[in-house]
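Yeah, one chain of the complex is gone here, protein chain that is, but the others are all in their spots.
A and B are the chain letters, set down in written order, and residue numbers restart from 1 in every chain.
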Amino acid sequence: MKKNIILAAIAALGLGAAAQADTTKVGFVYVGPIGDGGWTYEHHQGLLAVEEEFGDKVETVYQENVPEGADAERAMTQMALQGADIIFTTSFGYMDPTINVAAKFPNVKFEHATGYKRADNVSTYSARFYEGRAVQGHIAGKMTKSNKIGYIASFPIPEVIRGINSAYLHAKKVNPDVEMSVIWVYTWFDPAKEADAAKALIDNGIDVVLQHTDSTAPQAAAAEAGVISFGQASDMAEYGPTPRVSSIIDNWAPYYIDRVQAVMDGTWESVDTWDGISTGMVKIGEITEAVPADVKAEAEALRDAIGAGEYHPFTGPINKQDGSVWLAEGEVADDGTLAGMNFYIEGITGDIPN
Amino acid sequence: MIRLEKRPTPSRGWAWATPIVAVLATMVAGGLLFGALGSNPFEAIRTIFWDPIFGEFAFYYRGQLLVKAGPLILIAIGLSLGFRAGIWNIGAEGQYIMGAIFGAAVGLAFYPMEARWLIFPLMVIAGVVGGYLWAMIPGILRTRFNTNEILVSLLLVYVAEQILAWMALGPLRNPDGAGFPGSRNLGQYASSANKELIAGWGMHWGVVAAFIAVIFAYILLSRHILGLNIRLAGEAPRAARFAGVNPERLVLLCLGISGALAGLAGLFEVAGPAGQISIDFNVGYGFTAIIVAFLGRLHPIGILLAGLLMALTYIGGEAAQASLGLPASAIQAFQGMLLFFLLAFDVLTNFKLRIGGEARA
Partner (left out) sequence: MDFGSINPVLLIAALMLASTPILLAALGELIVEKSGVLNLGVEGMMIVGAISGFIVAVETGSPALGFVAAAIGATIMALIFGVLTQLLLSNQVATGLGLTLFGLGVSALMGQSYVGIRPPASPRLTFFGLSEVPVIGPIAFNQHAMVYVSLALVVAIWWYLKRTRSGLILRAVGESHDAAHALGYSVLKTRFAAIAFGGACAGLGGAFLSLVIVPQWTEGMTAGRGWIALAIVVFASWRPWRVLLGAYLFGGVTVLQLNLQAAGIAIPVELLSMSPYLITILVLVLISSDKRRAAANAPASLGRSFHASA
């Protein structure tokens, strides 16, 4: 009995609050602090872009440092109760909480980043960072003199493995002798450990450092050692023109503006978005003059071909690490396999931890 | 010149009054902080302290208070026994993680069998065992090899975190999860779910366990010989030895109880509010519980109240972030200030303030 009353109260309040509002209320739930300079920082830039675009027509709220699990559910419920019309939940670990809360607030729209569970009022969105990795891999393969490139990785999840494969594949294409070392730091956030990892790579003869972690620590280590590196998440332009020779930038603003607009227009629908260079969700930061002009031109051509849909970074023939065929000549990887990628491609040494 | 004069016995009146004075002082200081950050101080204080209990959405927040306070209280009760006896378990966070892993592993092993009467109790036992075993490592190293338990229990937190990541990415990963990390959702599997006993009230088995632990600890400390031994060992170790208290057994017992309760808290969290084993399952309850234990003066009732107060600052702080745009860091600083005031004003319980002159003996 009591149960129904409370559920009804929650639903009614959510409904009522959403209907009353004459401005559109947009909520963001962040996993890190907005000052992390990386993942959360870039999502927050998206929030600021939404404010810029719509001015008085939107009201934005956000909550940072929200742990996954019960705390995330509470953060979302809180926003929904206070009349949010659309809530962006920006971490993979928010997947089940988003689905749970969305079921209680059918009139609030939810947008979950990097997950795979959807509902009538839950969309998912993610970025094809591996497209950017292909460009980096190309530059890395051309630029390395020791033929050893290094990769600092966080945890062995499909997102990270995809990036490693893409970078290696395109380095190998232009430099058959290239070898890649991967260091798993097993943390999302520990700048000093990233610095130690970068130094370990450099001390082992690596002269190109790629990173799938957010801090600029590897850039500083690369600068000191005189090797090259790539910005990650944000442009890290302050480390250009060298060691940072280019970067992958997470650019969520166009998507966020688009989705908020859809809520305003009443045209919002549950969709699964996986965008890359073509829509600008993945941006390639300026390739600096430290890269020879011909390499820069090739890299830009690669970027443009991917952006135009003429070239897919995972186009066969590609074998898996054990030598078995993954993609035949001319075959293109399907999104399902890519989304759950948990294997290395042929030529990468070492095992994926599991 | 202000000086302190020790009271012959702690003042009962001040024991109750100091927390209230401290909270009021924090409101003033916190209001200044929030004002300096450009928020309306009165609104901020109301959002943190009043709204979660009496505000518009209190029907939701009151339950959430229990969800947040439950694990804190459960862990803090266990820790308080050891702290009273001078046994320093700083690693409840690790025991909490291991309890969750053990419990979740048992639940997942039975998936998708439907037999709640069997599976859920087994998970509870596994959670207790997981936390207990993890706490026994510092326990045995201390009693056998004289290795300091502060260091071992603390470092084992980091080891447990690595095991957690490994479990989330490997053995316990959801086979239907398309290669993503994280286990199946235990909350959505009827035999393992630790659901709210009354929907919307926040009351789940973990909160019930916390209340039982409070009562149990109260009786243990005031009535039972073991409670007496614990207090004796902390206050007068030599006398305890003469009284026949075996210090090694006491170390194992205190670490065991605190580990078991932390493991229990972890199990109830993973099967309920959190729902799954993930890389970032733990959120620091094990460390915050140390604060709760001392804020509650190591007394079961005090811990209950301290746990609820800590939970209130979390919930209210989150509300202030979302509705007033205060940064999370301001809330953290505010919580720190609250602790400082609570701890500082506590001096009035045991001491009298004397202004000027010599104290009379």
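Simple rule for what comes next: a contact is a pair of C-beta atoms (placed from the backbone, for glycine too) under 8 Å apart; a residue touches a chain by one contact, two chains touch by 3 or more.
What you see is a predicted model, and the numbers here were worked out from it, not measured in a lab.
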{"item": "Options B:L141, B:A178 or B:L226, residue touching the unrepresented chain", "value": "B:L141"}
{"item": "Residue of A:G37, A:G280 or A:G307 in touch with the missing chain, whole complex considered", "value": "A:G37"}
{"item": "Given A:R118, A:K173, A:K199 or A:K283, the one touching the chain that is not displayed", "value": "A:K199"}
{"item": "Touching the absent chain when the full complex is considered, from B:A25, B:A58, B:L155 or B:L308", "value": "B:L155"}
{"item": "Chain A residues that touch the omitted chain in the full complex", "value": "33, 35-37, 41, 150, 181-187, 189-197, 199-201, 203-206, 215-217, 220, 234, 238-239, 349-351, 353"}
{"item": "Chain not shown, touching residues in chain B", "value": "4, 6, 37, 83, 141, 145-148, 150-152, 154-156, 158-159, 162-163, 165-166, 170, 287, 290-291, 294-295, 327-337, 339-340, 343-344, 346-347, 350-351"}
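We adopt the following convention: only the chains that are shown with their structure count from here on.
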{"item": "Averaged-CA centre spacing for the pair chain B and chain A, given as whole angstrom", "value": "35"}
{"item": "List of chain A residues in touch with chain B within their complex", "value": "2-3, 6-7, 9-10, 13, 27, 33-34, 61-71, 73-75, 77-79, 81-82, 92-93, 96-97, 115-116, 155-158, 186, 188, 336, 339-342, 353-354"}
{"item": "Chain B residues within the chain A interface of the complex", "value": "57, 59-60, 64, 67-68, 162, 165-166, 169-170, 178-182, 185, 187-188, 198-200, 269, 272-276, 278-281, 283, 315, 318-319, 321-323, 325, 327-329"}
